[in-house]
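What you see is the complex with one protein chain gone and the rest in place.
Letters A, B and C name the chains as they come in the text, with residue numbers starting at 1 for each one.
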Amino acid sequence: MTSSSRAQAGDLAQLLGPRGNRMTVLLRPGLRVETMHGMIPHEQIIGKEWGREVTTHLGKTFTLLQPALDDLLRDIERNTQVIYPKDIGYILLSLGVGPGSQVLEAGTGSGALTVALAHAVGPIGHVFSYERRPEIQEIARGNLERFGFADRVTLKVRDISAGFDENGLRAIFLDLPNPEDYLSQVRAALQPGGFFGSILPTANQVSLLLAALKQNGFGFVEVSEILHRYYKPIAERLRPVDTMTAHTGFLIFARRLVENHLET
Amino acid sequence: MTSSSRAQAGDLAQLLGPRGNRMTVLLRPGLRVETMHGMIPHEQIIGKEWGREVTTHLGKTFTLLQPALDDLLRDIERNTQVIYPKDIGYILLSLGVGPGSQVLEAGTGSGALTVALAHAVGPIGHVFSYERRPEIQEIARGNLERFGFADRVTLKVRDISAGFDENGLRAIFLDLPNPEDYLSQVRAALQPGGFFGSILPTANQVSLLLAALKQNGFGFVEVSEILHRYYKPIAERLRPVDTMTAHTGFLIFARRLVENHLET
Amino acid sequence: MTSSSRAQAGDLAQLLGPRGNRMTVLLRPGLRVETMHGMIPHEQIIGKEWGREVTTHLGKTFTLLQPALDDLLRDIERNTQVIYPKDIGYILLSLGVGPGSQVLEAGTGSGALTVALAHAVGPIGHVFSYERRPEIQEIARGNLERFGFADRVTLKVRDISAGFDENGLRAIFLDLPNPEDYLSQVRAALQPGGFFGSILPTANQVSLLLAALKQNGFGFVEVSEILHRYYKPIAERLRPVDTMTAHTGFLIFARRLVENHLET
Partner (left out) sequence: MTSSSRAQAGDLAQLLGPRGNRMTVLLRPGLRVETMHGMIPHEQIIGKEWGREVTTHLGKTFTLLQPALDDLLRDIERNTQVIYPKDIGYILLSLGVGPGSQVLEAGTGSGALTVALAHAVGPIGHVFSYERRPEIQEIARGNLERFGFADRVTLKVRDISAGFDENGLRAIFLDLPNPEDYLSQVRAALQPGGFFGSILPTANQVSLLLAALKQNGFGFVEVSEILHRYYKPIAERLRPVDTMTAHTGFLIFARRLVENHLET
């Protein structure tokens, strides 16, 4: 097995602390982790076996783990409104995104989906991510750098009504309030049969998008929503938790068709 | 963009037909697709632009598309009881599986999760998949070959009570009715902090697994379930469909801890 | 206790048969129950203790039970598109309907909600039920008679754009595709603070109704939906069933306000 059993400089490390606290850090000698329960120098973490405990200067213990993508996303999630893991997993499957894929998204936002896409396409794939607001895209850039994915992603500041630079793409995802306004631009950048996806909070937005998809030559349209319910993990008292997220967004997927009037 | 805009020999092609019929074929000159609405020689498909229509000898038209992983999984799903896309996306995220990952699963079953894992780890990752029943694993082998993933997966026929050949792994998933019986074997093969996952249909099984996880030094346990609700994609009459899948399984994730009594 | 422990002529009886078959009959000497598994004369049922078994002329056994309202509603449900028990229970609570209530509904449809309302208001309450299509209302009349509620309900054939005969009512429920067109009529018939309710299948209809409620002086608006998930009732393998009803309708409730410009 290639992956090391010990934390090394340059690794992403996750610290799980008292009361389920979670934080993710990129290990670099000379730095230190600041927690609500005291401080830990990175040197004390580097070289430690994954799964073991580390102790703050106040004597509180944290467990040292390698983060999953799910953990990275939750880390982003804490700070901003983002796409949730329950939705991201299904988005990746539905867009056919995997190692080596080239995929485009707009807008970048705080970069939760960007991170997930960059993770999934791997070092030989690539992500093109458009965003109108430069200051927001800088947050995404920070997240991508922190997780080591900066070189897999081309970030562009652009109002996409001007269109995309890429074409012949296999998958495009719009995380914008008005995707219906950009379908001709999506169509121009997408290969025939290519995958389009979007996530929208309101039913009204979904209706607008559905009408526009029909008018712009998209087919095989699918609308769905994913509900994720956690349980209290207690063997002798198994039951769902008291409250859950009731809604994040409606997921819409479609595929670019070749217009009939172009067929000969 | 590297991916071709036209179907080529060796490509997986998806044909979407009348009434939403879907079928996936590996394009090879000399073969032909048999549908309920007539036959199409592969030669007639190869060279065709993705997104266009192809016609059977009975004059019925099918749309030619590149399949997403989601489509491949649905194709498997039709024939056997499998893990659903809604669950698979979340499993991949929660296990931290991505390009280059080494991951182990048992049992193989008909290979739906195996295909998804092989897709996600990419050409430089690897999947080890154990199954007790040789005849079942042959179905999985067929699916892996059909989708071009055979070389990314090592299939083993084995009762896993005898343990695994691998060790230091980062992620192991058990798709078996009694995962609680194999946690010491999982522990031996998993690196400290490594990810364990399972899916179980009944609450009673979840309780048994939760108790066993506690006894075997696993922590950060999470139990959840995912509900996926489709909508009728009609702009002016947006509403959920009439019926939905009410249950596939409870998802359980945990991480291998280092025992306290081993710490020095 | 006043209710008899034995089935009597005039009672509603429920027969639960092989494979969970259910049927409800009003016991009358001289009649006979026809089942897929043979016939039973009513005389053979009358005088029998509730909970016991009765046998068809083909030797198949059915269990004799007193039906709950839930059972009556399921009986109606089998034949037509109706409001479901999961929704009806909440509708009754939200409209404040109980013994002695006077309540109005339109349209009658096949009478599932009418039966539930008639049951809840009891012998001293009353239900006014409007329906545009006489042939449909006859189905409801049959159901009401079968369940012994005919004298608690006044059925009227009317296009309600002409308004209602009643006024000062405490609760009105519209089970129509376009309730937004009748809110001034509802307002005229409802006492200040009175309860309005409706059930609608599509999100688009809900949006139309919400806008109209605002314009017509209704407040305290609530929109919700109820999902009902059954489990397989097996102690050692407890789990949800495989499929469930994904959607029946969105429930909308509001209360008539007194306009500010009328306040003095």
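Throughout what follows, a contact is a pair of C-beta atoms (placed from the backbone, for glycine too) under 8 Å apart; a residue touches a chain by one contact, two chains touch by 3 or more.
If you're wondering where the values come from, they're calculated on a predicted model, not measured in any experiment.
Colleague: Among C:Lys86, C:Arg132 or C:Lys156, which residue is in contact with the omitted chain in the full complex?
Modeller: C:Lys86
Colleague: Which listed residue, C:Thr24, C:Gln44 or C:Ser94, touches the chain dropped from view?
Modeller: Of the listed residues, the one touching the omitted chain is C:Ser94.
Colleague: If the missing chain were put back, which residues of chain B would it touch?
Modeller: 203-204, 206-207
Colleague: List the residues of chain A that touch the chain left out of this view.
Modeller: 201-204, 229-230, 236-247
Colleague: Can you list, in ascending order, the chain C residues touching the missing chain?
Modeller: 1-3, 5, 16, 49-53, 63-71, 73, 85-86, 88-96, 98-100, 102, 116, 119-125, 166-170, 191-195, 203, 206-208, 210-211, 214, 219-236, 238, 250, 252, 255-258, 263
Please note the rule applied: only the chains that are shown with their structure count from here on.
Colleague: Since chain B and chain C share one sequence, what rotation angle in degrees maps the C-alpha trace of one onto the other, as a multiple of 5?
Modeller: Best-fit rotation on C-alpha atoms: 180 degrees.
Colleague: Using mean CA coordinates as chain centres, what's the gap between chain B and chain C in Å?
Modeller: Computed from C-alpha means, the inter-chain centre distance equals 44 Å.
Colleague: Show the residues in chain A shared as contacts by 2 or more other chains, in ascending order.
Modeller: 203, 206-207
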